[in-house]
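A single protein chain has been removed from this complex, and every other one stays in its place.
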Amino acid sequence: MSVVNPDIGVLLVNVTLLALLFFVAIAIARLRSLFAIVMLTGAYSLISAMWFVAVDAVDVAFTEAAVGAGVSTVLMLGAMLLTARTARVEPNWKRLGPLAVCLVTGAVLIYATIDLPAFGDADSAANSHVGAMYLQRTAAEIDIPNVVTAVLASYRGFDTLGETAVVFAAGLAVSLLLGFGERSLSASHKPARANLKGVLVPSNKSDHHVVLRVVAKVLIPIVMIYALYVHFHGELSAGGGFQAGTIFAVAIVLYSLLFGITAALDAFPVIWARSIAAFGVLLYAGVGFWALMNGGNYLDYDFVLPPDDPDYGPEDANTWSQHVGIILIELGVLFAVAGSLISIFYAFAGRAPEIRDEDW
Amino acid sequence: MIAAATLALFVAVVLVLIRAFRGPSLYDRVLAVNVFGTKTVLIISVLGFLMGRPEFMDIAILYALINFVSIIAILKFFRYRSFQVGLTRAPKVPPRTGEGEA
Amino acid sequence: MFEFIGERYNYWMIIGLMMIGLYITFQSSNLIKRLTGLSIFQTSVFLFYVTLSKVNGGSAPILFGRDWKGQGKKAEAEAANGATGDAVATPYGGDGHGDAGAVGYGPVDGLYETYSNPLPHVLILTAIVVSVATLSLGLALIVRIREAYGSIESDDVARADLETALAEAADRDESEATA
Partner (left out) sequence: MAELLETLLSWFHVVREPVGGVLLVVGGLLAIVGAVGLLRFPDIYTRLHATSVTDTGAATLMIVGMILLSPTGWVALKLVFIWVFMFLANPTASHAIANAAYTAGMEPKIGPSGDTGEADR
């Protein structure tokens, strides 16, 4: 597939997409309907995923797609259900101070860009030392083609352990603030059907949503299988535990949206979500301790399956052992992310909305 | 050819974005963002061909699969003002309390 | 001049996005809108990192072609036969880019193809998932603020806090006066 000149095409795509992002951000700043803001945030996420693809960051684009296409919109809407729908109008004079601060800061930052390396410079400091070393060594030391997964799971496993723990901690904190979704079991909740003006309309036939139910029954298992594909294909192509965990959580969210939170709590109880989140972090940390017990450093996967060799040391590359270690910690990431996001969703959805009509 | 198709898709995306900015009703915005999602699927696939490595189609598959989750969330948001009830009649589980639809 | 702008256009756009996010965070008194502004700010940092990782003529950092299939036993056998071809792979050799033609182009030493830098991708990939988790934490706090104060406008919250503090102070003065 030879194209005219890949650089020119990619550069133009890059310029266009960044300009679109800029306009969407300005539109977000001008709106006051929170609902419209959430919608435009969805569009913003889609544009940035396209931009990530255009600048070769396919793994990042995958994560942005998994997060932006479902989870973040649903969470924002869930929070809006519990709070309000519009922002108050601000007097104009209140805008001047922030505007001045932002203009001055922006001018200073733009002045600083003169010293930054040019876009696409292969010899810049960021691109020439440790990043290049990962590219050179991955094939021989880890033996998987996806360098991003190799760096994520093996070379910088400490970072990833920290990030997994942060996701777990955030899920725990949300559950502590809002509950684990148990409230929905006790709340005798009657659904309010309302039109745009807040007038309740009587139930009619279209409430059964046959189309949505049938299509979702087909799609939810596919989404789950696709999550597993993304997970186990993550070493060969874009993907991995973070993306797969998010996609799995989206499947549960979809089920819960269509069949009600009670049905979802029956299908995937809260205790499972809590348990797999904790189990995932423990599995990740446990792999580190296992390597420690086998005589290596913490999270040194060469020592996950050390050969029976008295001379075996840190300088020996053991790609099979690396593979096993990466698969284990990716499983840990999958469990932690999926469990945390599902329990976050249950926390928001399980709370009965107490919204007042004047806020609606 | 591929470049021309990419350009056409970008023009379409800009037009759709204008509709998303202008509204006027909330459903117009929802519709615009939904159309934007399908255009994103196509753009990501075409970008793979444009850059010469079309094997990263997985992102487009993901969008094609789960892009309508947010649409269903919006539907529930406006119709029921709650994420708790199902869109259907109550499923065949022993009812705990007053769940499901009235 | 045109080249200078082309090389720094990304930075300027990203700074623009960052300032819009900062403006929304400062200006809006609605807490949910503030969080949106904060997430735009956050996204602009992601974009900045990924911009730095782009290499001209590069592709996604997933090994392909001769870099990947040439590895392992086949490559060792070829090396033993002395048939590795023109560019001899020297793993671990050098600390940067070879001088393959123009400055700022060409693959890393020891590789045949050009790739973008994988390291920023790793950092941002995890940061995106963390950002949605922290966003939900912020939203949960806002929900609790709404339940406690009945409003999610920060002005109202501050006013309610002030009134409560004044009332408490008045109570304390009263009780001290009676004691």
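What to note about this one:
Going by the order they are written in, the chains are A, B and C; count residues from 1 in each one.
The definition used in the following text is that a residue touches a chain if its C-beta (ideal position, glycine included) is under 8 Å from a C-beta of that chain, and two chains touch if they have at least 3 such contacts.
In this text, all values refer to a predicted model and were calculated from it rather than measured experimentally.
Counting contacts over the entire complex, the absent chain touches A, B. Within the complete assembly, A:Leu219 is the residue of A:Cys102, A:Leu135, A:Leu219 or A:Ala349 that touches the hidden chain.
Annotation for subunit A: contacts to the undisplayed chain at residues 1, 193, 195-197, 201, 204, 206, 209, 211-212, 215, 218-219, 222. The chain not shown here touches subunit B at positions 1-2, 4-9, 11-13, 15-16, 18-19, 22-25, 27-28, 30-32, 34-35, 38-39, 41-42, 45-46, 49, 54-55, 57-58, 60-61, 64-65, 67-68, 71-72, 74-75, 78-79.
Everything that follows uses one rule, which is that only the chains that are shown with their structure count from here on.
Here A-C and B-C were compared by C-beta pairs in contact; the pair with more is A-C. If you average the Cα atoms of subunit A and of subunit B, the two centres end up 17 Å apart.
If each chain is reduced to the centroid of its CA atoms, subunit A and subunit C end up 12 Å from each other. Subunit B and subunit C have Cα centroids lying 24 Å from one another. Within subunit B, the positions touching two or more other chains are listed as 51-52, 56.
Among the residues of subunit A, those touching two or more other chains are numbered 6, 56, 58, 78, 80, 237-238, 348. Those residues of subunit C that touch subunit A in the shared complex are 6-24, 26-30, 32-33, 36-37, 39-40, 43, 46-47, 50-64, 67-68, 71-72, 91-92, 95-97, 103-106, 108-111, 114-137, 139-144, 146-147, 151-153.
Those residues of subunit A lying in contact with subunit C across their complex are 6-7, 11, 14-15, 18-19, 21-22, 25-26, 28-29, 32, 34, 37-38, 41, 44, 48, 51-52, 55-60, 63-64, 67, 71-72, 75-76, 78-80, 82-84, 87-88, 90, 94-95, 97-99, 101-103, 105-106, 109-110, 113-114, 116-124, 126-140, 143, 145-148, 150-152, 156, 159-160, 163, 166-167, 170-171, 173-174, 177-178, 236-238, 240, 242, 245-246, 337, 340-341, 344, 347-348, 351, 354. By the touch criterion stated above, subunit B contacts subunit C in their complex at residues 51-53, 56.
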